[in-house]
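As you look at this complex, bear in mind that one protein chain is not there, while each of the others sits in place.
Moving on, here comes subunit A:
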Amino acid sequence: MKAPARPLFLERRGYRSRRIMDASRLLPVLGFLLFMVPLVRQPDGNGPTAGYLVYLFSVWFVLIVIAAILSRRLRRATGGAPEERP
């Protein structure tokens, strides 16, 4: 389906909401990369678990906070009912 009616430049608000959608799409990718960090840097055996524990829980918590902010803004940007083409 062609959409010739789509404007070339969106107004500021529309632009913002698009970027918020992008952000929420990218968030799981970011989370996955951060969760896989322990793979890249193999522990050297000197009690690494405690450090990773703190690291993973921190990343996890930050992800939750970002997701909460994004979902709140997303809901405001789309006026309650998310209407958007994927």
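A few comments on the model shown:
As a convention for this text, a contact is a pair of C-beta atoms (placed from the backbone, for glycine too) under 8 Å apart; a residue touches a chain by one contact, two chains touch by 3 or more; residues count from 1.
In the analysis below, contacts and distances are computed from a predicted model.
A chain of this complex does not appear here, and its UniProt-recorded name among "Ferredoxin family protein", "Transketolase family protein", "histidine kinase" or "Manganese transport system membrane protein MntC" is "histidine kinase".
By the touch rule set out above, subunit A reaches the unshown chain at residues 1, 21, 24-25, 27-29, 31-32, 35-36, 38-39, 42-43, 45, 47-50, 52-54, 56-57, 60-61, 63-65, 67-68, 71-72, 74-75, 80-86.
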